[in-house]
Structure formats: structure tokens, C-alpha cells
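Here the complex is missing one protein chain, while the rest keep their positions.
For reference, chains read A, B and C in written order, and residue numbers begin at 1 within each chain.
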Amino acid sequence: MKNMLIKIFVPVISVLCSFIIGAILITIIGGNPMEAYTYLFKGAFCTPANIGETVIKAVPLIFTGLAATFAYKCGVFNLGGEGQFVMGAVVSIWISTTLKGITGIPLIIISLTLGTIAGGIWGAIPGILKITRGLNEIIVSIMLNYVAILFMGYLYTGPLREGNVPQTASVPVKLGRIFSQSRVHYGIVIALILTLIIYYFLFYTSKGFKLRAVGLNQIASQFNGLPVKKFMLFSFIISGAIAGLGGSVELHGTQFRLMSGFGQGYGFDGVAIALIGQLNPIGTVLVAYLFAILRTGATTMQVGSGMPTSVIDIIQALVIVFAVAGSAFINLPKIRQFFSNVFSKPRKEPL
Amino acid sequence: ASSNSTSTTGSTSQVESDDVSESETEDKTYKVAMILDSSISDGGWGAACYNAMITAAEKCGFETQYTDNLTTADFAPTMRSYADMGFDLIFAPGNQYTDAVKEVAADYPNVYFALLNGTVETDNIVSLLPDAQQIGYMAGALAGLMSKTNSIGFIGGMELDTTKIKLESYEKAAKAVNSNIQVYSAYAGSFSDSAKGKEIADSMVTMNDVDVMFGDASAVDSGAREALSNYENRYDIGQPSDLLAIQESDVVIGSVVTDNAAMLEICMEDVKKGTYGNKTIYGDLSNGAISVGTFSDDVPEDIKEKYLEIVEQIKEGTFIEE
Amino acid sequence: MRELLVMKNITKKFGDIYANKDINLIIREGEVHTLLGENGAGKSTLMNILIGLYQPTSGSIYYRGKKVKIDSPSKAMKLGIGMVHQHFMLVEAMTVFENIILGVTKDSSIFIKKDRIKKDILELASKYGLNVEIDKPITEISVGEQQRVEILKALYRGAELLILDEPTAALTDIEVEGLFRVIKKLISEKKSVVFISHKMREVLEISDRITILRMGHTIKTLDKNKTNAEELAALMIGKKMVSSKYKKVSKTKENIIALEHISFNKESKHNGIKDISLTVGKGEILGIAGVDGNGQSQLAQVVTGVITPHEGNIYLYGKKVAQFDPNDFINSNISHIPEDRNKMGLIGDMSVKENLILKSIEKSKFSLKKGLFLKKKIINQYSNEMKKKYDIRCSSIDQEVRNLSGGNQQKIVLARELEMEPELLVAVHPTRGLDIGATKYVHDKIISARDKGCGVILISADFDEILKLSDRIAVMFEGQIVGIYSGDNPPIDEISLAMAGKAE
Partner (left out) sequence: METVFDIIFIQELLLSTVRMATPILIVALAELYSERAGLVNIGLDGIMTFGALSGFLICYITGNPYLGILAGAISGILINMIYAFCTIHLGAEQIVYGMAINIFAPALASFIYKIYFGISSTLVQATLMKTVPIPILNKIPVLGVVFFNHTPIVYIAYLLVPLTYVFFSKTKLGLNYKAIGEFPKAAESMGINVMLNKYIACIICGILAGIGGAYLTTAYISTYSDGVVAGRGFIALSAVIFGRWMPGGVLLAALLFGFTDALQLRLQVMSSGTPYQLLAMIPYLSTLFVLAFFGIKKAGPKANGKPYFREER
């Protein structure tokens, strides 16, 4: 009970803190913080369309966040979310624009599936290099991000270019919209179902349990008969596949084609989201949604109040800084002790 | 900051009708907004487009606003926000925004869109199309005339279509004025990595003895100019602003100026008159949207004369027959 | 004798738990003062307060009559207090030399004057008979040697009060004797020693005075000469303890495991095993005696499938093992109590419950459809049962095992391994660091497993333990088996010589 209270209380306080500093900043540059924040709120929540935009924004973040969560749970640092996201989309666009004779939902399903596989393969590379050659996955996955993005650039300026703009053709079939008032597409449903599956897998199945064990102590896992390397490779592949599916969904749901800047920054956002969400799939979704609120709201706020875009980025960073600092703060041994002194009945003998 | 936010809560599909009636009253202040995927302070494309909007807006009495450093995924939502906020005209300076503009324009029939380098014409989208070929020809001709080493260079930021056309016609024009010309080109893969621009220019000079360069890569170009300034008799041709009119330089010999403001002005007037849509405003030498910039002293009089003659031919369409 | 140090009313809370409550302790100059207490009684905590690693919740410390505030280990060092921690504080990526000079500011030079310092250290080492290979990386020296390095570290810093927190847990008898010589030399120089150990024989041999802690409280301080083992044990656990003697059995015909010419050589020649042939029968305990660092770890890992031998074969229940994989060995009913419970046995960040079912989660008892559905209720029920049956003291089965005392951690490993009803149990240092109560408990469990027909390979550096439990004793030296003896009336002197490599 007291834990729940603290868990809700602290993020709220942290976000408030960052807003106060943001307000000071806005005032300094001659803006009106109240007005700005009103826009922020309106932008994120005011109309069904705006709420929809927020959800749309959250979708790719959920995928990359889940990808990071899955890898980190097994103790592997997949920083290659962006590359896997992009490769998923790349294969999807290739398949869906070249495959003849299939249309409609079957085409989407094929396209998403192959995108997922592509992400999985891209994720498998650092995994294989790690378990066979002992290479550090961080460096490999960062390098692969650059390669994937350049490869995508090659495709949309070269072989898959359509017309006179450096971009690919648009996907022939798009993910359907759920509501008529907003652009929210079925990608969010896929994301949420995936979240539940991952949550169930990690915390309610034996394989998930073992995967977490490997993530926490590899040596003990090995001594206790868990196939450590298999799990590590598996988590790389699944992590990549999740990101790849994310890229595919983003392609079919919102972007429809590849062009410069596709998927930019989602990989690292995902890592931050997963960590802030305490490596819990549900937490990941919530944090991804918070990020999305900040971003859609921020767009409106910037547009409405006319502040430089950078101010919005500063406020966003402050939210991260304060939110994480807040939760780290209450987890400090000293502070935990303080809380337990305050809340619990005193005098408990040692065990 | 905006003050009439009360009427801007309309849904995506339809902007409320009182907005429309409002736009017909005379004392309405019109508003124009610009979106940008790079920075408006990049000293290149972004800055030029922004300044064009400011210039045009001052003339036509528009209020202005901008959002820069956008990622691809944010193009559409940002324009939607502007549309919701009651902006009349949205300026999207680049054909990479085409999709997003089309999508948002379809949902906001009463908001107007100006798409630079675009090829779309609808009821509320107007394309502004400075003639990339003419720009390339002009730069190429000047480079060809000025080069003493018979090697000239080109730096692209990304492989945009306009960039490719510029490169192509740059090469053609240079070869037309000097058949021995060799053209070297490279892409920085970025519009902001100035250091890379410097390295590319440096390697072109040292390896290929390039002595005149032209670039289509914003901040990267300024890096290239820095490399050139380390050598004697190496020159750069500027664009889209008239660089020598703003800043002194011992490298820049002239600029191919694109006056997007003139084209934007036409759009703004159309907005006011209510005659917006279904057209492409071409920008070329003949309507002054493209022009010859200030020359430096390094350009000898005879070359200048010859060059201006060629520009005249380009304007007439007789320079290179296709 | 003058009082060197007084700790007054020291209280230390961790979260809700009082690790120390109003503890009073007086250390005199030139004495060996022993702290005795069960696992989790608060000995290490008290000493960590003294060394400045922990800050007491309340209470005060007087050193040479002056009140002092020890807020960091460097402060303690300045006062002349040095400590050898229960868990080694050695940086594995560094050499012995580097570990010894870490943080020392004896001379003002920026650079490390290697040759001069080395000479100093070696002089000090030979003065106290602490034999160390100064240029070897920590990972390449044995546990016993690591212990010597720890002591050297403290001495090199010029400690007047040396705290030794369970220094003998990982040492063999011969090494313990060496350590006691060091302690006696220190005392003769008027230095003081705080000694912590669970081994009553050692406590009675070396101490001058003994303070007993129980559940965070000071129970009593006694003079060594005015007490005996029984009284100490009773004070420690709060009740009388009956020590047990186990009967020995002779080897049955039926082999559970047979090793034929097994060799494994990983890095150095000291680190492998060579040409080992052994059998373990049903219902017998084969004790492996030997100085720690003679290949016992590798032996244990080979017979549990963790590492693959380079040469030789292993037969399990008469069938040749084709592939070495821990999981296959587990499925063949082989249990393993590994030498380092924290590193190899337990997942510290997981709960008691999760560690208990780590190996058996996919059994139909706990899950359906190959683990797709877990029977959470049954798992909880089982864990609570185990908590009771094995007397695991934790606040709940959901507590992270990282926060349990060593004894309780070991009980979790024991519960997990024995509940599998193994046919072969490989137990490596099963009672290292455990108090006498817990030790007896573990011994009883191993014996009862044997009596149910389980074959046991018991590897221990504690010779007493080997003698007490083993039905047969094999002696290891430099990776080889140098002799096998019957556990009933074993020739102790002969075995000791064999352990030292002096068998004929």
C-alpha cells in the first residue's frame, strides 16, 4: 500500500518539478508558461484526433521499448533497436511493393511477418557474434544501426525509389484505422497484444523465468543447467524481431513509405523507455505513452506558443531527468530506510 | 503567440465554418507557418527558406511561425497542429514533405499549402518549383569558365531529386563551356556535418586538383568553403542566397540566387484573394525567382561578360538544347 | 592490559532489521578477541562499522580513550585499524602486488616505485611467513593464497588492530596453523586481533577472550580459560547442542559414476586435473581431501557436466557420457552444491521461492505444458514447506536471497539440491562459512541422503569435515589422485602427508 503510494507520488512530483523548471525557462524567453502548458495539455488530450495522434506516436515507441526490455531481461544490451526497426520496414516495403498477386489483409500479414523475421535476423547478428566470437554487443549493434540506415538510404534513392523524390513507393495496403475520427490504426492493438504476450512469457512461463535468471546471473544459470548461450541468442532474435515488427507496423500504419529519417531515434528512445519502465512490459507501455503525450503535446505547445523547438526538447529531457532521479532517489538505501522508519512499526528483531 | 485559439478545436475532418467566414472579413490577420526537417539556423537551405518566408510575410502582412528539426514522423502532426491553430498558409520547403502535405491538405480543405520543389497541384496545394536545371546550368557554366585546372567539384547532402538534377546540369553546362572539364562529386550523407564537407573538399582539391566547387548541402557547404580557403585560387559558388551580399569571402566567386520569397508572395496574395490552388509557380530566370548574385573580384571582367551571356541563353532556353 | 577500543551501545538497522542492537565491546591491547555467533548474528556488521564501511544508526566508539567518528575506511586506516573481510576484497583484474598497494599513500611520489615497494612487501611477508606470489593475477592464485594476500594488505598498512572476519573458512588445517603463527607474532608485538570463526576448536586455541553475539545482541564476554566448547555453543544458539558422530559404511558394488583417466587442463598446470580415475557407489560418501587449489573445482565441474574433459571417459550408471551439459547431468539425477553459492549456486536478485524451483520449474509438479502455465499456488505452497523443512530464515519466500545470511543461502541450495532426490550429490565446501548449528544441519542432511542410497562426492578443504563424513577418502594433489583410503579409522598422518604432496 505504502509502496503503491510512493510509486505514484514520486513520478507525479518529478514531472511537476520538470514543468516548473520548464516554466521558468519559458518565462525567461518571454513566453507565458500557463498558456504554453494549456497547449501542451490540449495537444495531447483535447480532441479525439489529438488523443489519436498520441496513440499513434506511442506505437513505435512501445515496440522499441519492448525490444529493449526483452533483451535487457536476458542481460544482453541490444542498442540496435533502430537498425532492427529499419530493417523490418525495409523488408516489408520490399515485399509489399514487389509481391504480385496478393493483396489485402494477406499481404499485410505476409509483409509484417517478413518484417518481423528481418528484424530478428538483424538482431541475431550481434547475438551470434557475441556467443561465438565474444564480441561486445553494444558496439556491434551500434555499427549495424548505421549500416541499416545507409542500406535503407540506398534503397529509397536507388532500387526502390519511386518517382522524383528519394523515397520508396507507398505500401499497397495500409493497416486499417480503428476509429473514423482519428488516424489510430490497428498497430496499437498489435502492440498491446504483444505487450501482454511478453508480459505473460516473462513472468508466467518457465522459459521466461529462465531467461530472467540468465539475465541476472549467467554463471549460476549455467551451473543450474540453463542453456545460457541459447537464451542469449534467443533474446537477441526476439528483441530484434519485436523491433522489426515495430518498423513494419509503423510503415503500414503511419508512414506508408520509406524516406530519409524513417525510424530515426526510436532505438535509443526504446532503451530509455524500457529502463524508465523498470524493464517491465506494462511499465514500458506506460512510459512510451508518457513520451508520446509529451511529444504530441509538445508539438502543439510549440506551434501554439511559438517558442523555439529546442525549448520543448529541453523540457522533455528534464522530465526524463526528474522522473528517473525521483525513482532512483526513493530507492536509495538511506531513503528506503527513512520511509520504513516512518511507515512501519518500529522494533523488529533480526531474523 | 497565437491569440485566437478558441475557434481551433475543430476535428480533423472539418475545420469549423466560422473560420472560413472569418477569413473573408478584411481585418483578418493572416498567418503563415513553415515546417523544416533541418535547422533554420543552418546558414543554408533552412535559413534561406525561412528568410524567404519572413520577407514575403512582411510584404503581405502575414504573421509567421516555424517548427524546425522535425523528424519524418512529425511532419504531418505538426502541420495538423498549425491547421488546427488557425493558420492560413503552411509552407513546406522541400519535396520530402509531399506525402505529409497531401495527407493533411486532404483533411483541411480550408488551409492552404505551399510545397517548395513539389509537383502537386490540388485545390489547396500549390507547388513552388524553382528550376533546378537552370540553377545547375548557371553554376556549371560559371565553374567551367573559371576553372583553370579543368577539374570542378560538387557536394550533395542527400540524394534529393533536385540535387541530382543540379549535379547533372552542372556537369553538362561545365562541359559545354569547356569540353575538357572533369566533374567530381560526393555526398556527405548529411546537411549538417560541416566537418565532413571540409574533408570532401580537401580531398577533391588535393587529389583531383579541383579548383571550383558548387554544393547543395547547407551547412556542409560552409565546411567545404573552409577547406577551399586554405588554398590559393580555389573557389566556391554559393546558393541559394546571395552569399557575397551578406558576408565577405575570399572563396565565394558568385552565387546562384533563388528567390523563394517572390514565389511565396504570389501564394500569399492568392490566399488573400481567395484564388488559391491548382497551380505550380515556376521559378526561373525569366520571372526573377532565379538570378545571378554578386560577383567577387576574382572573376575577371571577360569571364563575367561571357557568363552573363550564357545566363541569357539559359533564360532563353537556348544554352543546351535537349 | 590497557583498553584499546571500546564500542558502546552500537545499533545498526538495515531497513526494518536490527543487525546490531546496543552492542558493547571492549578490545584490549595485545589480545585476541573472538566474536562468536550464529550466521546473521551481526558479527560482520559490527566490524564493518568499526572499519568505517557502515555508519552505525546510534552508538559511539572510543579508540585509545578518545571518542572517534570513523566515517570511512581511510579514517580507520589512519587510526591503525585493518580488516580482512569475510568476502574477499580483491580486485580480480589486478595482480597481488597491485592489490596490496591499492590506496596506500606511504610515500608522496606519484609513480609506483615497484622494486622498492616489492622489497618491503616481501620482507613483511617473510617476517610473518606469508608466502605469496607477488606478480600473479588474483585469478591465478588459490583461495588460501588470496587469504594471505588479504592479511598482507592489512599488515602493509600498518594495522595495530587487525580484524579477521572468518579468515579460516577457506583454509586447510596446515594453512590455519600458518595463520595462527601470524596472529601470535602480532600479539607478541602488542597488536590486537579481532577474530571471527565458527570453528570451536580454533576459537579455543587462539582466543584470549570471547564475546558472544546472538541475534544482534551482545550476550556475554568470557575468558577463554574459564569456559569450554559446550558452554560457548549453548550461549551462541541459545540452547544445548548435541554433537553427532556418523557411522561409516563400506562401498557397495553398484557404481553410480565412474571416471576413467579424466584430464582437464585449462590455463596453467596448477589449474587442471590429470588422469583421474574414481568410482562412487550407491549409498557412500567419497571425500576428496586436499589443499584448496589442487584441481578440486575442476573435478566437481567435470562430474556435473559444467566443463568437458579433454581426455578420458565418464560412465553414469554404467553408460558412457557422450555430451557434457549440466542439464543432462541434472536430468540424470545429479545434484551439485557448488563451491561459491553466490556466484554459482544462487541468483542473488531472485527470491527465495524462485531459487528453490530454479531447476525443477518445468517438472509437471510446478507447471503445465512444458512450462507454458505455472502453478503459482503450488510453487508458493512448496516454497513455504521448504522454508519450514530446511529452517530457512527469511522474512518471506519472496525476499531476495542476496539479502540473506550465508547460512540461510546455503540452506536454499541444499533444499533445492536434496529435494530432487539425487542419486549422486556433488557437494563442494558445503559448510564453508556456516555456523555450528547450520553445519550440523548440513551434515545431517548429507548423511541422510547417503542413507537413502545417494552417492556423494564431498569436496572440502576442512579436513575435519572430510574425516567426519567420508566413507572413503581420496586425496588430491596437483590435479591427481594420490591415494584412496578407507574412511573408517583412516591413517590421518599418512593422508596429511599425501595432501602436502609427500606421499611415497
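In the analysis below, a contact is a pair of C-beta atoms (placed from the backbone, for glycine too) under 8 Å apart; a residue touches a chain by one contact, two chains touch by 3 or more.
Because the structure is predicted, anything quoted here is derived from the model rather than measured.
The chain not shown here is in contact, across the full complex, with A, B, C. Of the listed positions A:Pro33, A:Pro227 or A:Pro308, the one in contact with the omitted chain in the full complex is A:Pro308.
Touch with the chain omitted from the figure is made, among A:Ile24, A:Ile105 or A:Ile139, by A:Ile139. Of C:Lys248, C:Lys274, C:Arg402 or C:Lys440, it is C:Arg402 that touches the chain left out of the display. Screening B:Lys31, B:Arg80 or B:Lys196 for touch with the missing chain picks out B:Lys196. When the full complex is taken into account, the listed residue touching the unshown chain is A:Val271, out of A:Ala124, A:Val271, A:Leu290 or A:Val303. Although one chain is not displayed, its contacts with chain A can still be listed: residues 29, 129, 133-136, 138-140, 142-144, 146-147, 150-151, 153-154, 157-158, 268-269, 271-272, 275-276, 308-314, 316-318, 320-321, 324-325, 327-329, 331-333.
Counting the whole complex, the residues of chain B in touch with the unshown chain are 38-44, 47-48, 50-51, 69, 153, 159, 183-187, 189-200, 202-204, 206-208, 218-219, 222-223, 226, 241, 243, 246-247.
Seen across the whole complex, the unshown chain contacts chain C at 14, 51, 53-55, 72-74, 76-77, 83, 85, 89-94, 98, 101-105, 109-112, 153, 157, 402-403.
Just so it is clear, only the chains that are shown with their structure count from here on.
Chain contacts in this assembly form an open path, with each chain touching only its neighbours along a single line. Once the centre of each chain is set as its mean CA position, chain A and chain C turn out to be 45 Å apart. Put simply, the C-alpha centre of chain A and that of chain B have 35 angstrom between them.
Centroid to centroid, with C-alpha atoms defining each point, chain B and chain C lie 75 Å apart.
Residue positions of chain C touching 2 or more other chains: none. By the touch criterion given at the top, residues 31-32, 35, 39, 42-43, 46-49, 53, 57, 60, 150, 153, 157, 164-167, 170, 181-183, 250, 254-257, 259-262, 264-265, 295-296, 299-300, 302-306, 309-310 of chain A touch chain B in their complex.
The residues of chain A lying in touch with chain C in their complex are 204-207, 209-210, 212-213, 216-217, 219-227, 336-337, 340, 344, 347-351. Of all residues in chain C, those touching chain A in their complex are 13-19, 21, 40, 42, 215-216, 304, 306, 325-327, 329-331, 336, 338, 343-350, 354, 358-359, 361-362, 366-367, 370-374, 393-395, 405, 408.
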